[in-house]
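Here the complex is missing a single protein chain, while all its other protein chains stay put.
== chain A ==
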Amino acid sequence: MSTSQAPHASQAEERETTEGKVYTVTGGDWDEVAQAAAQADDERIIVNMGPQHPSTHGVLRLILEIDGETVTEARCGIGYLHTGIEKNLEYRTWTQGTTFVTRMDYLTPFFNETAYCMAVEKLLGIQDDVPDRANVIRVLMMELNRISSHLVALATGGMELGATTIMIYGFRDRELVLDLYELITGLRMNHAYIRPGGLAQDLPPGAVDAVRAFVKTMRKNLPEYDALATGNPIFKARLKDVGHLDLAGCMALGATGPVLRSAGLPHDLRKSDPYCGYENYDFEVATADSCDSYGRFLIRLEEMRQSLRIVEQCLDRLEPGPVMVGDKKIAWPAQLALGPDGLGNSLDHIKKIMGTSMEALIHHFKLVTEGFRVPPGQTYAAVESPKGELGVHAVSDGGTRPYRVHFRDPSFTNLQAMAAMCEGGQVADVIVAVASLDPVMGGVDR
């Protein structure tokens, strides 16, 4: 230790010991130190925002180092919503896995289910056997889901700015989509509707008309967001040039989805690596070149319009046919039916297995309790979720249960960009930047 430069060394009592010179620092001089610290114009403080804060978009903890109103450093604390879904999957059959993955990013259940089922189908080698009707309905549900997810992004983003009207409008329109989910799958959230090999069940009567009516309503409602926000000077002032992340930053940080497209790169897995028959649909990839939150807002609005186009094309492409692969060793035998208390086995099927065919009963029992075996190996399946590239790495050891399933959730990856977007900006802009990333903590923490 160098002693000659130590502050207040001259005032401190010193004595020689066998260990060397020892200073005894007591009393008085601490007041000076405290006073000097109080007088310094260094206003640096650390603020913990969250994990329970209405503006942090779920249980996200932001740790901000603040100098006045400027954020000098920003870090995320995550993990508050970790539920061990990936571990749990390893103790259930491949089919039961859909009921878990649908709960990951709870605002994009159909994307989670589709990505997971595509991975299982790739492992089984049946991806080409999935019937056309099942693929069309998957696309239909995913695009409806893109609309509902983006509506929540706009609604919560608006609320965080104090624009409660946008919130009310967003949740009003999302409710219409949830009504469609309820009609088609029986549930508003956590559907487990898409299954390895196809779908749990076909569209119920009246679904096509209901979706058409929704498209008509939505076409009427979407311009309201433009009228409310797009040209609104206050809204623009809050979003423009906030949360800046350019293309190089996006690539380095792995940001995908609207964040990447706001940097001008029209990268969309639906176009570059089509799945579920996306190559047959006519739609545009929305981009912006502003690299900021306003650009992401415009992209989300445009993607909703494009999704409506795809939904209409889906309705036109629907042909009667099966919605599950023909292989009876994979497809659950029951034609499920929507009863007054939710989704269940159809009465006809129960009549058949209980009354006439013991073999069918055994088969049903074996397939439901034991499940199907998946040949050993690994695969990666990715879909373009509303937040970006949602990838599933699935590993099988030849058993009836997944050996390992890992979700590359876009919210998790995109949230890393928070620091790059916020540092050097204002505290109030942190809220806008995080909202423009649209992280959903259920997906981030899984």
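The rule is simple: a residue touches a chain if its C-beta (ideal position, glycine included) is under 8 Å from a C-beta of that chain, and two chains touch if they have at least 3 such contacts; residues count from 1.
Rule of thumb we're sticking to: contacts and distances are computed from a predicted model.
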UniProt lists the protein of the undisplayed chain, choosing from "dihydrouracil dehydrogenase (NAD(+))", "Phosphite transport system permease protein HtxE", "Lactate utilization protein B" or "NADH-quinone oxidoreductase subunit C", as "NADH-quinone oxidoreductase subunit C"
Given A:P131, A:G157, A:G243 or A:G391, the residue that touches the chain left out of view is A:G391
Which of A:M49, A:V101, A:L123 or A:V242 touches the missing chain? It is A:L123
Touching the hidden chain, out of A:M49, A:I78 or A:C117, is A:I78
Filtering A:M49, A:V130 or A:L253 for touch with the omitted chain leaves A:L253
Sole touch to the unshown chain from A:R138, A:R238, A:H267 or A:K387: residue A:H267
Omitted-chain footprint on chain A covers residues 78-79, 82, 84, 86-88, 90-93, 122-123, 125, 128, 251-256, 265, 267, 272-273, 369-371, 376-380, 382, 389, 391, 393, 395, 397-401, 403-404, 406, 408, 412-413, 415-416, 445
